[in-house]
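With one protein chain withheld, the remaining protein chains of the complex are depicted in position.
Chain IDs A, B and C follow the sequence of writing; residue 1 opens each chain.
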Amino acid sequence: MNMPLTFKNTRGLLRNALFTATLAGMAAMAAPVDAQTLRAVKHSALRVLDPIMTTAYMSRNHGYMIFDTLYALDSSLTPQPQMVASHTVSDDGLTYTFTLRDGLMFHDGAPVTGEDVAASIARWGERDGMGQVLMSFVDSMSQGASASEFVIQLKEPYGLVIDSLAKPSSNVPFIMPKRLAETPSTEPIPEQIGSGPFKWVADEFQPGVLAVYAKNEDYVPRDEPASWASGGKVVNVDRVEWVVMPDDQTALNALQAGEIDYWESPPSDLLPILELNEEITVRNLNALGFQTIMRPNTLNAPMDDVRIRSAAIASVYQKDVLDALVGNPKYYSLCGAMFVCGTPLASDIGSETLIEGNGMEKAKALLAEAGYDGTPIVIMHPTDVGTLRTQPVVVAQAMRDAGFVVDLQAMDWQTLVGKRASQASIADGGWHMFMTNWVGADVFNPLVNNMVNGKGPEGGWFGWPDVPKLEDLRTAYATETDLAKQIELAAEIQKVAYEEAVYAPIGQYFVPTAWSSELDGVLDAPAPLFWNITK
Amino acid sequence: MSDSLLEISNLRIALNGDSDKQVVKGLNLKIQPGQTMCLVGESGSGKSLSALATMGLLPKVLSPLEGSSIRLKGEELLGASPGRMRNLRATAMSMIFQEPMTALNPVARVGQQIEEVLEFHSDLGQSERRRKTLEMMDAVHLPDIEKLYRSFPHQLSGGQRQRIMIAMALIMRPQLLIADEPTTALDVTTQAQILTLIRELREQQGSAVLFITHDMGVVSEIADDVTVLKLGEVMETQNVDNLLRHPQTDYTRDLLRSVPSQVPRPPRSDRSEKIVLKTDDLCKTYGGTGLIFKSREVKAAQDVSLKLMQGRTLGIVGESGSGKSTVARCIMRLIDPTSGSITVGGQDIATLSQKELKPQRKNIQIVFQDPMRSLNPRIEVGQSIIEGPLNFGVSQEAAMARARELLELVGLPASAVDRFPHQFSGGQRQRIAIARALAMDPDVLVADEAVSALDVSVQAQVLDLLAELQERLGLGILFITHDLGVAAQICDEVMVMQFGRVVEYGPAAQVLGQPQQDYTKALIAAAPGRHWDFANFRPFAESAPAAGG
Amino acid sequence: MIGYIFQRILAAVPVMGFVALFVFLLLRLTPGDPAAIIAGDTATPAQLEAIRDSLGLNDPMLVQFFTWIGRLLQGDFGTSILSGKPVIELIEARMEPTISLALTTITLSVVIAVPLGVIAAWKHGTLIDRFVMLLSVLGFSIPVFVIGYLMISLFSMELKWFPVQGFRPIGDGVGDFLERIALPTFTLTLLYIALIARITRTSMLEILGDDYIRTARAKGLPESRVLMRHALRNCSVPIITVIGIGFALIISGVVVTESVFNLPGLGRLTVDAVLARDYPVIQAVILLASLIYVVINLLIDIAYVLLDPRIRYS
Partner (left out) sequence: MTDQTTATVAAPPRDTTTALTRVREIVTSSPIVLLATVLLAIVVLSAIFATWVVPHDPVRLTPSERLKPPSDTYWLGTDAFGRDLFSRIVTGGRISLVVGVGAAIAAVFAGLVLGLLAGYIRWLDAVLMRMVDGLMAIPNVLLAIAIVSLWGASLWTVLVAITIPEVPRVVRLVRSVVLSAREEPYVEAAIAAGSSTWLIMRRHLVPNTVAPLIIQGTYICASAILTEAILSFLGAGINPETPSWGNIMAEGRIYFQINPGIVLWPGLIVSVAILSINLLGDAVRDALDPRMAQRGIDR
């Protein structure tokens, strides 16, 4: 090695080595430093540090660490107060007054006020689907008589005010200081200051590698026991480190070797290995699981023909998709309910072929009837995301069996994300279909479920079905306060959505989490939560 | 036991140990202490291999056969242990090689390369070794030895490098020095100095020399005894004087007859006054360019003016670096002259573009030095010959028919058109190259060291061929050579060049016979064997009146 | 010498300029929209447009290019679109694992490969030679990740000698550092041994046929001296070249090893950035990698001049 560069570095390293060798000698006497550090491998890297600007689940999870919410759902999906001590509703149902509980304080030492809350909810209301619906009913939001009061004034009665504020998944209405909440919703907030149970350790953040949270010593938990996202957020570890592992095989080995404590979403095929290991606990924390869906583009021929769309959906058998995606039946269920099985709104209306697998003849008949001319159907196939790269293959095979010509276009997920926003024709780089996955909590009612939006090319979600009837039904659902009627309306929405073939759930699956048996108190929740865990 | 220093008996060396593939076939040789034995032969005679076998340095694929013997002071070397051989090398026997540039380690200082020998073969301390090294460098007459000690081989001249090699070989005062063509790669003046040095050191140290050469001139200068080898077989062994006067075999006689005489040919009567090639003040300068840092300027040729008549031969003579090849390549427009004019076929071609030049190309053709590289090894020789005519629109059939004629004209069978270059010997290839040049029916043939790489017997044949062709076709020949003998033999006029300048230019008899310039005189004086009239088996001194008889 | 270095640096400018332009154009022609990535699944076109505006992605291509170049010349590499951190900070944080891995790998490879190559050339044509050659060809015949997995299952899972993954800066203790860098080093070393042993053998073979080796032997020097002092010294130029290029390759090309062993290095930074279309990061890393390549080439050339007196500055 005769390169000057090498020499220089070697020298630097050597000096470092000597220096640290002495330091290490001294440090050896101190207590074991990382006994109270919890190392978790997350499903992907934390990139955007703003849970309102993006719907990315990693950003949502980050939000749960450092921010708090006004309400939160308990394990029976009932909203429970979290930051709120109590609330009153005026007799006309138009004025909601919330009183914040004592001891709420941001990480910079400032107390949480009604102004902060008003600004935070306003910013969330700009971005979030359910928030936007709420905002359409809101006349004004402001601090109340005291700094710990917060008032929402509605234009007309709305049944889902508390449900909206308790929304458990992206975007979650997190409360942040007013100065941060005033950041335009298209730009990330400049600081990570919340009132949540963990503090952000900015120095140690390495995007794509490591995110570190320290226990917020000043946090005052509620007295109730933790349940789902609600209840007392008691933190029992000093530090939580989110580690990114690009290779599942590595994560598997690391968990087995005790180098990490917690693996958020091991691939289902590896679960049998983990389950055999007595030092590892495997459990599904999210009872609603995930819904994997196929979404046709209603703008591009021949998918603009409802019969062709229906044919594509009819050809698919959920079991084939789930066998390929998940494998072990323990971790999936055949479920045609658009609002997810296991919720009050679950219904199997319109989903027979999906769960029985008997739609092939129907698909062929529909194709014949529609006079399908063999135009290749462009299915976007993201090859770099483990939980998304199998569905297109299975669906493509099913559709081919039905008589479709399928052009399976491989691309990375980011290309797909860019391309799916394009309403262009196929010739100009447009698309016919893609698949994605949703956390149950993000699709579990007609308001949060983007796919049953019927607004068309303006205001609709990728695929852009223009079905005014769906919009009428969703508005009716939003203003309805009676649960039984809500259930009826939801079933009606699902029926119409299947008839119009705007999308199809092609399976519900569960992603259990694995953790070292040394951990105790891991919570069932809509998102991975790190309070209540002892090590 | 014999009192010979080196005794080689029945040495047979074969390829891969296969006795059917012998390259040395039963060499017998004895060298007495203090004696210089010349081993003479043309390429393929096995003379170098015999030397390498003595040193134990044969290439892996070659090995001495059973029954061979090489004894140094009575000790059998074949089959001696590697360790013993290492001990003998440098102390009892040493070797110097043909190409001193490649024989020295390019990345080590020359002083250390000499000193290294002492490191392994003596018990001297470091300062003592250094002192002795400098002493030895002084003994081989190197200048400025303190500075040279620290120099790298590429910073030295060819002669200095060979002196370093000699110093390295003789520092342990071995009784036997093997010199394998030690002067072949050197200029003639340097050659003379090195030969003198070897003689001088042999006398000082009293060692014997096994001197390998192909050059009869060198033999006449240095040998006590001579062994002539041909294709691995000994032709004869004699005292040098006897050999030169009374060669015993036809082969030796032919060899001696082929040596070009140093005496200029008799002038030919002028048959034509037609100028086929003329240059005026031709200059070629290299370097001197560069965007930011100007590179060093080298004037490779300066103000060269020459005239070549139809049917005549003009020789350009000079040592390496004299610019003689630069002139030839400028004339061929293989490189672009910096200034001056070149008149061929009545037109100045010095500044023509390659496209404008094309019609003039057929007037002037060239034959290069290296017969191995002057024909494309991948195409049949016929194709090589007709390439030029095809470029000028001659039909394939006509060109091929002409190629066959030309091959016969240069003494090869017409059927050679279908063969590949590697199927021919060096001399045959040079004939093909000449045929290729002639295929264009040029007025001028430039022969750039065209016979230098050939064995002397082959060289004589090719020279004869050129003379004959000139006679028949009326060619003007521009003959570039470093060999005064060759120049003397075929040139009508001679131009002597040094450092890119013309030193002397005139009729051959005048320039080589009564040289005016010191440099020309020095060149002639340095030519080895100039006192011998080899072709007539006697020194010139004994035959003055009968020259050229 | 200084003039020569200056000249070489000047010559690197157009090269770097080409790289900058090439990378910039390649990225801007790539489909995928960082704004869509930032905004997530539910963003409306208007929101996307607003994000694009705030990132400057709606400016004309030329404006973007010259803005970037202009800032670059002032030493400003820009900020990551996704994390909002300055790119230079991201790169700094990722340098150490990659450079550490490069140094350990090259050191270990040279220590093993050069003697192997010398022996193979010396024993040319023998079984030893064949064995060394086979071993070195094998080194670059197996996909790196396969070697990595095998290493982990053998050394970490079975024998439990080394941890599975991760990186500790050398500042945290040499023991920890070595423990974690060991397996990735072994994995890559297998590949680099192949490269270096081959070039050593090839150039040794060539050199061993040179005249001055014969001279050295004719001087009666022992084989060890002939091999090490005379032959190896003359091979140093091609060997240094391969080592230098290998070093540049490791710095920029250890994506796979970094993934398998979860090392937070530059390779992964780039791949993540490419997959997320984080333009400033990709541009900066690729430019940096090219710069390292150019600098190493310069160092190699300087080494030539130092090692081989025949080579002049030109």
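For this structure, a couple of remarks:
Everything that follows uses one rule, which is that a residue touches a chain if its C-beta (ideal position, glycine included) is under 8 Å from a C-beta of that chain, and two chains touch if they have at least 3 such contacts.
All of these numbers come straight from a predicted model, not from anything done at the bench.
Considering the whole complex, the hidden chain is in touch with A, B, C. In the complete complex, the residue from B:S68, B:Q98, B:T133 or B:T183 that touches the missing chain is B:Q98. Set against the missing chain, the residues A:L104, A:L180 or A:L252 yield one that touches it, A:L252.
Across B:E387, B:E405 or B:D441, the residue that sits in touch with the chain not pictured is B:E387.
Between the chain not shown and the residues A:I260, A:M411 or A:M435, the one that touches is A:M411.
The set of subunit B residues touching the chain not shown comprises 23, 43-49, 56-61, 63, 82, 98, 181, 231, 332, 334, 358, 361-362, 364-366, 368-370, 373-376, 378-379, 384, 387-388, 391-392, 412-413, 416, 418-420, 422-426, 428, 433, 436-437, 440.
On the side of subunit A, the interface with the absent chain consists of residues 247-249, 252, 267, 269-270, 272-273, 319-320, 323-324, 327, 381, 383-386, 389-390, 393-394, 396-397, 408-412, 414-415, using the contact rule stated above. With the whole complex as reference, residues 14-16, 18-19, 22-23, 26-27, 29-32, 124-125, 130, 133-134, 137-138, 140-146, 149, 153, 205-206, 208-209, 213-214, 217, 223, 249, 252-253, 255-256, 259, 267, 270-271, 274-275, 282, 285-286, 289-291, 293-294 of subunit C touch the missing chain.
By our rule, only the chains that are shown with their structure count from here on.
Geometrically, the chain at the heart of the complex, using CA-atom means, is C. Note on chain placement: the centre of subunit A and the centre of subunit B lie 86 Å apart, centres being C-alpha means. Annotation: 50 Å between the Cα-based centres of subunit B and subunit C.
Multi-chain contact residues, meaning those touching two or more other chains, occur in subunit C at positions 307. Residue positions of subunit B touching 2 or more other chains: none.
Contact residues on subunit B toward subunit C in their complex (touch as defined above): 55, 57, 85-91, 94-95, 97, 99, 102-108, 116-117, 120-121, 152, 154-155, 165, 168-169, 292-293, 295.
Those residues of subunit C whose C-beta lies close enough to touch subunit B in the complex are 3, 7, 10, 210-212, 214-222, 225, 229-230, 233-234, 307-310, 314.
Across the interface of their complex, subunit A is touched by residues 30-33, 36-45, 47-48, 50-51, 54, 80, 82-85, 90, 93-94, 99-100, 103, 106-107, 110, 149, 152-153, 156-157, 160, 163-166, 170-174, 236, 240, 243-244, 247, 258-262, 264, 268-269, 272, 275-277, 295-296, 299-300, 302-303, 306-307 of subunit C.
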